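Single-structure report; data block below.
As you look at this complex, bear in mind that one protein chain is not there, while each of the others sits in place.
Residue numbering begins at 1 within each chain, and the chains themselves are lettered A, B and C in the order written.
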Amino acid sequence: MALRDGRLKKGLHGAFLRVNQSIDVDRKLYREDLRGSAAYARALRKRGILTADELRLISEGLTSIEAEIEKGTFEFREEDEDIHMNIERRLQELIGDAAHKLHTGRSRNEQVVLDERLYIMDSVETLKERLDTLFRALVEKAKLHLTTIVPSYTHMRQAQAVSLAHLFLAYYHALKRDRDRLVDFEKRLKVLPLGSGAVAGSSIGIDRDFLKKTLGFKSLSRNSIDAISTRDFMIEFQYICVSLFLTLSRMAEDIIIFSSEEFGFYTLPDELSTTSSLMPQKKNPDSLELIRGKTSRIIGNLLAIITLVKGTPYTYNRDFQEDKEGLFDTAESCSDALDLMSEVMRGMGVNEKSVNRALESSKGALFATDVADYLVEKGLPFREAHAVVGSIVRHADENNLKFGDISLDSYKTFSPLFNEDVYDLFDYIRSVNSHDVIGGTALKRVAEEIKRIEEELKK
Amino acid sequence: MALRDGRLKKGLHGAFLRVNQSIDVDRKLYREDLRGSAAYARALRKRGILTADELRLISEGLTSIEAEIEKGTFEFREEDEDIHMNIERRLQELIGDAAHKLHTGRSRNEQVVLDERLYIMDSVETLKERLDTLFRALVEKAKLHLTTIVPSYTHMRQAQAVSLAHLFLAYYHALKRDRDRLVDFEKRLKVLPLGSGAVAGSSIGIDRDFLKKTLGFKSLSRNSIDAISTRDFMIEFQYICVSLFLTLSRMAEDIIIFSSEEFGFYTLPDELSTTSSLMPQKKNPDSLELIRGKTSRIIGNLLAIITLVKGTPYTYNRDFQEDKEGLFDTAESCSDALDLMSEVMRGMGVNEKSVNRALESSKGALFATDVADYLVEKGLPFREAHAVVGSIVRHADENNLKFGDISLDSYKTFSPLFNEDVYDLFDYIRSVNSHDVIGGTALKRVAEEIKRIEEELKK
Amino acid sequence: MALRDGRLKKGLHGAFLRVNQSIDVDRKLYREDLRGSAAYARALRKRGILTADELRLISEGLTSIEAEIEKGTFEFREEDEDIHMNIERRLQELIGDAAHKLHTGRSRNEQVVLDERLYIMDSVETLKERLDTLFRALVEKAKLHLTTIVPSYTHMRQAQAVSLAHLFLAYYHALKRDRDRLVDFEKRLKVLPLGSGAVAGSSIGIDRDFLKKTLGFKSLSRNSIDAISTRDFMIEFQYICVSLFLTLSRMAEDIIIFSSEEFGFYTLPDELSTTSSLMPQKKNPDSLELIRGKTSRIIGNLLAIITLVKGTPYTYNRDFQEDKEGLFDTAESCSDALDLMSEVMRGMGVNEKSVNRALESSKGALFATDVADYLVEKGLPFREAHAVVGSIVRHADENNLKFGDISLDSYKTFSPLFNEDVYDLFDYIRSVNSHDVIGGTALKRVAEEIKRIEEELKK
Partner (left out) sequence: MALRDGRLKKGLHGAFLRVNQSIDVDRKLYREDLRGSAAYARALRKRGILTADELRLISEGLTSIEAEIEKGTFEFREEDEDIHMNIERRLQELIGDAAHKLHTGRSRNEQVVLDERLYIMDSVETLKERLDTLFRALVEKAKLHLTTIVPSYTHMRQAQAVSLAHLFLAYYHALKRDRDRLVDFEKRLKVLPLGSGAVAGSSIGIDRDFLKKTLGFKSLSRNSIDAISTRDFMIEFQYICVSLFLTLSRMAEDIIIFSSEEFGFYTLPDELSTTSSLMPQKKNPDSLELIRGKTSRIIGNLLAIITLVKGTPYTYNRDFQEDKEGLFDTAESCSDALDLMSEVMRGMGVNEKSVNRALESSKGALFATDVADYLVEKGLPFREAHAVVGSIVRHADENNLKFGDISLDSYKTFSPLFNEDVYDLFDYIRSVNSHDVIGGTALKRVAEEIKRIEEELKK
């Protein structure tokens, strides 16, 4: 007998059946649902609602169902709507009437958020591991390229010379904050909703502390209405994934541009590239484009869950069925993208020849701030020094001169403060080392930072 | 031999393989892809690139593949990346080397937008039909309830009495504009991209007019770079679906509230309702909540495709692989939701008793504007009449009086303009009929509008 | 001389001038910018770049500028682009050439994120205070309505009887998590970016620890590229505001519906309502509609900053100019909405008569779960009890009977387990108290929770 048969006279309309079922999507939660039910059965036994035999029957039944699903022999039925009712139905088939007791005092409203929390708890673990792997790849690459000097870019224009390691560590820092966000989030995630009933709290005095420990939660929800109404844990998780993806997308954009024929700084490994179906010469950075492209979907998923929640009054509304597809997509895409980015970082080569060509092509403009600093040291107020150097740049540009090739006499026409020692400025290592503060690109600062991060990663 | 083998030394990395393949998603386009290839083969024959025999082989091969896919015997392979390459590979298995000629001068860049346009062309047809079905349901319901007078609501507060038919037709008008948008959109949709090559245009002089006619397009793209770079047709389609869903969501919200125990205006058929797994008395309006909930996903999908396109330079970028999942979801959800809403409109009952209770409970406040109009007719400037009636409402409220029960003497204390005829105002049909302009709720205006729409639907 | 004059030959084009300036928006940051400059001047003095006299001049100049801005006499100029350059220009007018030294080794890239971080640090303090005020209003209302029993709603349908206090505390819990998020966020917010230079780190060895302490930060950014590239702190702040607004929006929706004529549970104070310009009887819940409506803007702002960041490669890009307008709007709207919701909670009345009418109108269906629990206690498996009660509900509905009016004989036809004691169930206080777990609506549980929260708020 279907759940509805007592209360409602007619079966579901065909057009509704298709939309009403969520089993296509929420079947992914089978492991979480089975774990939750197994724990709940034990709590029912403690409460005296199940006999020892019934508990054994139920436990074995749930184990069988897990095996069936994993073997692919479990029959998911649309008319049983969702993963909870599919499992309930199958349990009844396997063990008979004892199955009917499992749902005593429990509602799907709490069951679904339990399953979702368990699913996200697993996902958070996975993401933390994948992030650590990527961190190691970034640090390895940074160590390798501590003394590789590259132009940094602001506005996609050459700015100042930096250690390439410094750029790789910038990526690390951005992603590390997302890892910290995941850790903060776990306090709010690992809150057991079970025991909230449909909306008013369990009416059978279930032992919530026992359930909490059994299922790996850290605390109990303290308001049953809140527990079944909120989806903020799904939004927080998806927000963190968006934050993380934004950095991956920007990294991808950097690498795509820097590995173009015109920049040529990086070379991508063949096994992370594809060719064209029409143009046989192409070697395309699809792995990175896909990371960048997936970011859009992940942003769309975040908006979908936000808009979903916005449009509902308290407490549970069926709109919430739509909360799962985006969650699964985001969690899996995030894990895939981290994995792929680790491979890219590991496999990527740096073409020092192209990098040097870019440094040279600047004709010394990358030293412009150094020259301004030089004038400041000689006593010129900075804003005036800035103007002087601006004029030198324009002069060099118009006459196609490198900074190092401008004569001292010529320099002196721009400012009498120039001396022979101006030519000492035009050394990239010296320039890089002049940024000698915590967070600066001076090589010893970067080296210290690498060491510090390595220590942290060991923990 | 895989496409990549000539150009690239190594196979795909495992982490990349999973992300690189899109066959899980784009297999939905098999029919479109086969149609496109069949037409292209005929054009290659016209151009002399295929022999008659080769054309025959290819045509038969494509037909066999369609049959295999529909029977479920076709083997989709991740390593063949997408629907185009899966079909190409299978064709080669079936008919041998002739298959290798099919892709002469054709690129996946143009093939994928061809398939997407064909898919959307079909979807637009479906949506137009489903809209027409819903229009008929709305008009039927409007005819049935022309003389059912209900409170209209602004700010979720009783405003003025209207014919219930007038509300149903409001839904019609909103949705009709979306149907008009679909029609306008078709001009931009039915533009053949095939013949654009990878980016620079076909280099084999393919007959684009022949392809256009064969595949049901109306015009040719006039710039190959634009043809393979734009996804604006996907955005326009999804925008229209969002627009349409917004009306469905607001209708759903109306019906959910109006069928609550407290309002009780509508009753929903059992076959479009569900019950609770814990609370046996519940009869929940899940069909409507799901429509409202799906709206969020559809909005998320729109944002995803917009953000995707925003983040890419010209021309084709692999990010675009991510453009399909949201499209399919939106197109199918839209069709499902229209179908479901038609059933809701058809099956929904109107509980006149509850409606009348609501009218009565207003104690005449629904006539407040009528009273103000009355005073205006007697010569009071409107803004003053508004203030007078505001005071009467407050008086009635504080003394728990109905408008019809306030004594004439009492009315006169608010304004000497009141006369015995004020009591004639308190008749809902009269009130409704006083809104006698095009677009107003006067019954004869609504009846005319019903007739006009029925004529339109016949076309 | 304008900043650009050394380097670039021509002044700004008119069309560009209008878009290039941000002073209309970022003038809001004047206080933060002045604070940052005052601290930087002191650090320059420590570094020996400013003389004591120059420091004094600069400090006095900055103080004068603050006074001018607050008096409204400061002239903001579009051609000076932004708040930083407007202040720099004015400082030069006021104190002459010493002003030109203030920018030694400092870039707008770091200055703007410093200002933004300071602005958000203030906003977080404000939001925490406003949240605490709202919490107190919620707890007060909960204390007042501990024993007010109302129907709870799932799917906008009556579910189970709960204490109204329980609903108010549900709102508290949701908002409390957002307060916790703000606290977690402060770790990532209070990181000093100053000393990062344009991108490579300060080249003048500025004392960053001194700046950190002076400006109220907790730690130093450890990578200059990351420091000027990231906007994740703006996204995290706006995400938390969205999360917070989602709860406010849902509360608003609840209150709008519950204060409708048909529900009538709540009455809103006149001073938080408006009337209609045409319909004099209207008393509209505009304050709540505006909170709900503003939520959309806040969501749009979040999406805007996310999309902005997504579309940029490292490091700083001018796109980031667009990051402020949404931030200010979100921060201010959030503070306003919290303030307004506190007033609503304080001013809102509860109409016990209407609440009781709603309870009565359920004809006992609100006890359906109690009846099922009763049968379970008598030994019936829950799923069977559920079906039995479903049939009773349908029977009551069709015969227009209350649960308490169904005869015992009639009950026994549904299940022989029914006895005289079934009639004891139909008592709302008893029903509420049966949900006796942590987080349940049993009155003593709710009372304990109120006490616990009051203790917390005292801290």
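Observations on the model:
Criterion: contacts are C-beta pairs under 8 Å (C-beta built on N, C-alpha and C of every residue); 3 or more make two chains touch, one makes a residue touch a chain.
Every value quoted in this text rests on a predicted model; they were computed, and no experiment measured them.
Among C:Ser37, C:Ser123, C:Gln321 or C:Ser431, only C:Gln321 touches the chain left out of the display.
In the complete complex, the residue from C:Glu68, C:Glu289, C:Glu352 or C:Asp405 that touches the missing chain is C:Glu289.
Within the full complex, the residue among A:Ile49, A:Leu303, A:Leu380 or A:Ile453 touching the omitted chain is A:Leu303. Touch with the chain omitted from the figure is made, among C:Leu248, C:Met279, C:Ala331 or C:Val388, by C:Met279. Looking at chain C, the residues touching the absent chain are 3-4, 6-13, 15-16, 18-20, 81, 84-85, 103, 105-109, 197-198, 249, 253, 269-287, 289-297, 299-305, 307-308, 311-312, 317-322, 325-326, 336-337, 339-340, 342-343, 347. Residues of chain B in touch with the missing chain: 1, 3-9, 49, 88, 97-105, 109, 152-156, 159-162, 166-167, 169-170, 172-174, 177-178, 180-181, 184, 187-188, 195-206, 208, 220-230, 232, 235-236, 239, 242-243, 246-247, 249-251, 253-254, 257, 295-296, 299, 302-303, 306-307, 309-310, 312-318, 369-370, 373, 376, 381-384, 386-391, 393-394, 432, 434-442, 445, 449.
For chain A, the list of residues touching the undisplayed chain reads 154-160, 256-257, 260-263, 275-286, 289, 303, 307, 310-311, 358, 361-362, 365-366, 368-369, 372, 386-390, 393.
The working rule: only the chains that are shown with their structure count from here on.
Interface of chain A with chain C: the two copies contact each other largely through the same residue positions, with over half of all numbers used appearing on both sides. We define each chain's centre as the mean of its Cα atoms; on that basis chain A and chain B are separated by 32 Å. One simple way to say how far apart two chains are is to compare their mean CA positions; for chain A and chain C this gives 24 Å.
Residue positions of chain C touching 2 or more other chains, listed in rising order: 154-156, 159-160, 257, 303, 307, 310, 369, 386-387, 389-390, 393.
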